[in-house]
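Just one protein chain is left out here, and the rest sit where they should.
Labels for the chains are A, B, C and D, by order of writing; each one numbers its residues from 1.
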Amino acid sequence: MSPRNYLRYILPDALFGTERTKEILHVNPTVEYVRKPVERVHISVYNYNESTLEVEQFDRVEDVYYCKDHGLISWINIDGIRKEDVEAVCAHFGIHPLLAEDILSCNQRPKMDEVEGVLYCLLNMLYFNKDESSVEQEQISVVLGRNFVITFQEDPDRDVFNPVRERLRMANSKVRQRPADYLCYSLLDLIVDNYFLVMERLGEKIEDLEEEVVRNATPIAMARITRLRKELIVLKRNILPVRDLVAAIIRSESDLLDERTEKYFKDVYDHIVQAADLSENYRDVMTSMQDLYINNVNLKMNEVMKVMAIVTCLLAPATVIGGIFGMNFDVIPMLHNKWGFFISVGLMLFIPLFMVRIFRRRGWF
Amino acid sequence: MSPRNYLRYILPDALFGTERTKEILHVNPTVEYVRKPVERVHISVYNYNESTLEVEQFDRVEDVYYCKDHGLISWINIDGIRKEDVEAVCAHFGIHPLLAEDILSCNQRPKMDEVEGVLYCLLNMLYFNKDESSVEQEQISVVLGRNFVITFQEDPDRDVFNPVRERLRMANSKVRQRPADYLCYSLLDLIVDNYFLVMERLGEKIEDLEEEVVRNATPIAMARITRLRKELIVLKRNILPVRDLVAAIIRSESDLLDERTEKYFKDVYDHIVQAADLSENYRDVMTSMQDLYINNVNLKMNEVMKVMAIVTCLLAPATVIGGIFGMNFDVIPMLHNKWGFFISVGLMLFIPLFMVRIFRRRGWF
Amino acid sequence: MSPRNYLRYILPDALFGTERTKEILHVNPTVEYVRKPVERVHISVYNYNESTLEVEQFDRVEDVYYCKDHGLISWINIDGIRKEDVEAVCAHFGIHPLLAEDILSCNQRPKMDEVEGVLYCLLNMLYFNKDESSVEQEQISVVLGRNFVITFQEDPDRDVFNPVRERLRMANSKVRQRPADYLCYSLLDLIVDNYFLVMERLGEKIEDLEEEVVRNATPIAMARITRLRKELIVLKRNILPVRDLVAAIIRSESDLLDERTEKYFKDVYDHIVQAADLSENYRDVMTSMQDLYINNVNLKMNEVMKVMAIVTCLLAPATVIGGIFGMNFDVIPMLHNKWGFFISVGLMLFIPLFMVRIFRRRGWF
Amino acid sequence: MSPRNYLRYILPDALFGTERTKEILHVNPTVEYVRKPVERVHISVYNYNESTLEVEQFDRVEDVYYCKDHGLISWINIDGIRKEDVEAVCAHFGIHPLLAEDILSCNQRPKMDEVEGVLYCLLNMLYFNKDESSVEQEQISVVLGRNFVITFQEDPDRDVFNPVRERLRMANSKVRQRPADYLCYSLLDLIVDNYFLVMERLGEKIEDLEEEVVRNATPIAMARITRLRKELIVLKRNILPVRDLVAAIIRSESDLLDERTEKYFKDVYDHIVQAADLSENYRDVMTSMQDLYINNVNLKMNEVMKVMAIVTCLLAPATVIGGIFGMNFDVIPMLHNKWGFFISVGLMLFIPLFMVRIFRRRGWF
Partner (left out) sequence: MSPRNYLRYILPDALFGTERTKEILHVNPTVEYVRKPVERVHISVYNYNESTLEVEQFDRVEDVYYCKDHGLISWINIDGIRKEDVEAVCAHFGIHPLLAEDILSCNQRPKMDEVEGVLYCLLNMLYFNKDESSVEQEQISVVLGRNFVITFQEDPDRDVFNPVRERLRMANSKVRQRPADYLCYSLLDLIVDNYFLVMERLGEKIEDLEEEVVRNATPIAMARITRLRKELIVLKRNILPVRDLVAAIIRSESDLLDERTEKYFKDVYDHIVQAADLSENYRDVMTSMQDLYINNVNLKMNEVMKVMAIVTCLLAPATVIGGIFGMNFDVIPMLHNKWGFFISVGLMLFIPLFMVRIFRRRGWF
């Protein structure tokens, strides 16, 4: 066993999450399609207007081609991203190949684009993984066209859109009475609202960690601080560009955006700005906590030093006195006095007590 | 009792205020209505113009419906926020449902909005809690419409508006002679003025803490530094967005804002900018103080190290000399000399004194 | 005497200037008039044009009412700020009540305002207090109207305007030949020029402190660093807003400002920008110095550790050898050899010397 | 061997890469031509339109003069930069001498320029040197004119343009069907895409380093941190200006840029902004890692201190007891008791065990 590994005795290195660093740093949106192949694609379609609602499920993209210009508003949600599918759908609905490339990309920075009569938003839904205390992301593309919204998701098992599905089922809900841009707003709103839930979970972790740091500044706490700081990077990386995304929609003069919907996007903007502020607060609290950790570690070391100092001081006179009367000189005073031993042991006890009292007064112990 | 808890011996962990971290970090404006149910709503109405003043108290929101277009300016102050009430009032006075949602929200970032002929300000009144040394906030919504101002408060027991109430009672006060936007200004002005009172209290705490750090750099001081840094987050989170809020009012071209009132909002702007500067100064002072704390802790440790060094040096010759003359060799010089003992003990005293003198000169002690 | 106060033995706590923190942090411009009552008001009036100059002294504000529209340019300097006076003067000269409030306020952030035909500047004159090594400020309000400049000062005993007074006495000086805005420029120019004198004094203190830190990194030096960092807050707080103030004058399109005077205000702007840069440099130097201080403190501690290490190493063999030959076994080699004692003492000397040599080589001592 | 060099025992100083500092800091774009003379210049020419493609190789710049206004689009790639050549080519193709100077310069900051009907981009291709763990750069100039693109490279042995070469060989590729600006886009796109590959390599190094820091915080890890921070400087220095470069192309209103190409440059912009964000994340991770390193070093030292404290405490009673019963008094209790020795040795064992138990409880060990 090599001495280079000694920290392993103390800390299980899984604690530090070096694999997580890999995931956070290896973000390359330019490489060709690296997702693992999707076995089946799940497509759900909501065709609706104020009075009608049709909900349908498909598993071939060709089945949704009818949704173009058929009088109703269509929300086509495609779970599972496959190169052929995305390209076919984009070709059919007049979505530029560059956008198709963005939809297919992994790990891209959130962004908004208007290309040839289509408004495109790429961002991530965030989920909090309780087991790993990590922030997971699922990329979502929202394409707003004339009378349709197409959403592309990576993971068929989860999304944050159920409240919209419920509202679509209610004929008197606003989303049924407004054009497609209101549906687009509703989706973005839910994604941003969900950021707060994730941050709340993360905030609980931060609070727990702070309590641990306060009570017991072990290296494990430092490992946890390091881990959480990585999650804050994920958070910041997702929130700041979404702020720009929403601001760009508000500034946009696209025909696809009804003037009456603007105030709704402003409402989303309020929330995303607050999320950005809050993630800044998280950083401040983490900085404060790390300072506190370092301080507590030092405090612990100072305690050890003080113990050593006390023991050293107590030892000092006893050792010297013992040495003095252990010398082999012929003539040593008191050696033949029957109280000599007791006097010397008394001094051994008294002097350190006296020293401790002086040191106490000066505030050292 | 586990060794993991040793810091508890030294520090009561309440000192560090980890619950406060929870309050500061768990800020989610997107969730549905989480306030505890309000038992009774207190409504006060001031109807006034230059010559008339009617003051009334109600406890049902329906009672204030008459305040719309009745010739006088109305200030309707609603203490206690209840979903049904807010929605009813908003519907009656033509306030957009999104604004109703903002009024009902908790922990929202201060913001200003103009929606359909209404100017809406959401911000927090701050109070200083002396017992906890914490900054408390109460959300307040100010809705400025044509001839009315409606304010929604969370807590019926306190607000900062008494000076306005007094001025309204005086027929010759400016607020009586000007349109409703002047009343709106007066309310914002008082809220911002109150920030300074809160900062003054906080400043006193900072000063006391600095004195504690200077005199006695204990871990308790570090705990207090950590706590105050959290309160500064609350402060910053409230002040910076209010600066933008006031700036947005000044830039606004709403019909509701009389041109003559602009300079009054500029006066509020001066103050909020100064509050922002000042909170920045607080941060600088806290940083300085933390540096000082760390320095004083190190200083203390250095003192302990010096004591150990001194004792070590004093012990050194005595121990060695004692050891030398305690050896059992047959031939040891001076052993049979009757002054031998005294000479050796003299050396034990003289050598350390000499060493200390040398070390003193070199500045170690 | 409690151990909590031990630092007092080492440091006189006045050194840290916690009272100064109070002065710096307790800045509230919103409270009512808190100046101590002024006993007498000193008013000096300069009425001038290119050919005439009248200098007069009054002590009642009513005496200067004649200075409005009497054909000459008037500089009315009022030393001592009294509520009634300021309000009377403002009413007479058409200065808006909000500006009167600003004149009366304490500790306000420097600002510039144009209200109803009057250009108003509020800023601070700085003085360096040698005894306290602190930056003192005196608030000054400069009101530029059509053909008059009114200045309000707090302290009758000092200001920085004597060079302007001299130039006014010279008929051929520029200030006599130009409109009132040139006088206003001259006053601001002198205030800003004076900032450099204050910074020079502060710079000397910084340099002295650096020398102290270099030679002797005692806690006293750290206390001084803490104090100077507070003064830099005062400096920054005064300089940055004045930069904006002057920039606002340059951008202003007020009729009161002659086009030919603009380049003079640009000259002031150059200087205030440089002052801002310089105060940034001061911060950098202070940061560097604190790093150096911490380094030197560590250096001192390392020296102490080295002494302990040396003594420990020298003691080691002597103690062990003494112990070995002090044991009471029947058979101990060399015990009966007459050179035994000398050999063992020789080893006690030789081994540590050998150890020291090895350690020296490895760079430890 | 001087003691000043002791660190060399511990660390091979090549680890710290001081030569790399030289390369990073000595960046002077203003000096005259310092490249080592190029022996041979490699020129490749692609002349193409939708239907035709001619690929040719030359080694004299005069041979490509025919590429001007011959009806096809030309991509002239010149590997190896020689003053005479660059000046001749620039003169022939109407490129301003200032641009010729930029092409010849070394180490210049990436920039974009439009001078007299030519659009000029200067930036660096990055490569990751695995052996040195360093980011290497090769300057590339891209000149877009009417119907031609000229690229100047320093190193004939490598570039990142092979994918473009392949696409040019396919008649139905977009690059064949569009004007020269699309070729220019394709080149920039590949350069930026390659940044991600380099960052991925660097990210792997960071991750490996983190694992090393976690497991074994040796000075070698600190040396590696220092090295990687230098590479991050190189990264930042290349990425941020390229962001401005691409933004300037998008804003440009040059005739050379087809309106339809704009969205492609926006795609490059998305990627370069993401690269900038990511390099910011790298910095954050490195900061976190350095904090962790320092913490682990302190942890190690605290362990050593604890061992010393334990040994000191265990020694304390044994030394004192040994000294007490080693004194030569006539009357020492128990000395003649046959269990005396065993009792004293028992105490020597029992007392430290008792002490350790107390200290354990208080969390010191």
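Just so it is clear, a contact is a pair of C-beta atoms (placed from the backbone, for glycine too) under 8 Å apart; a residue touches a chain by one contact, two chains touch by 3 or more.
Note that this is a predicted model, so its numbers are computed, not measured.
Asker: Looking at the full complex, which residue from C:D69, C:E116 or C:D277 touches the chain that isn't shown here?
Answerer: Once the missing chain is taken into account, the touching residue is C:D277.
Asker: Of D:I73, D:L168, D:L292 or D:M327, which one is in contact with the hidden chain?
Answerer: If we include the chain that is not displayed, D:M327 is the one touching it.
Asker: For a quick check of understanding: of C:L197, C:I250 or C:L349, which residue touches the chain that isn't displayed?
Answerer: Considering all chains, including the one not shown, the answer is C:L197.
Asker: Spell out, residue by residue, where the missing chain touches chain C.
Answerer: The list for chain C reads 192-193, 196-197, 199-200, 203-204, 206-207, 210-211, 214-218, 263-264, 266-267, 270-271, 273-274, 277-278, 281-282, 284-285, 288-289, 291-292, 295-296, 298-302, 305-306, 308-309, 312-313, 315-316, 319-320, 322-324, 326-333, 359, 363-364.
Asker: For the chain that got dropped from the picture, name the residues of chain D it touches.
Answerer: 4-8, 10-11, 13, 16, 18, 21-22, 24-31, 96, 98, 101-102, 108-109, 111, 113, 115, 216, 219, 222-223, 226, 229-230, 233, 237, 241, 290, 294, 297, 300-301, 303-305, 307-308, 311-312, 314-315, 318-319, 321-323, 325-328, 332, 334-341, 344-345, 348
Here is the rule we use: only the chains that are shown with their structure count from here on.
Asker: Using just the Cα atoms, superpose chain B onto chain C and tell me the rotation angle to the nearest 5°.
Answerer: That rotation is 70 degrees, given to the nearest 5.
Asker: So chain A and chain D: same face meeting same face, with over half the numbers shared, or different?
Answerer: At the contact between chain A and chain D, which are copies of one sequence, the residues are largely different (under half shared).
Asker: Check each residue of chain D and list the ones that touch at least two other chains.
Answerer: 326, 363-364, in rising order.
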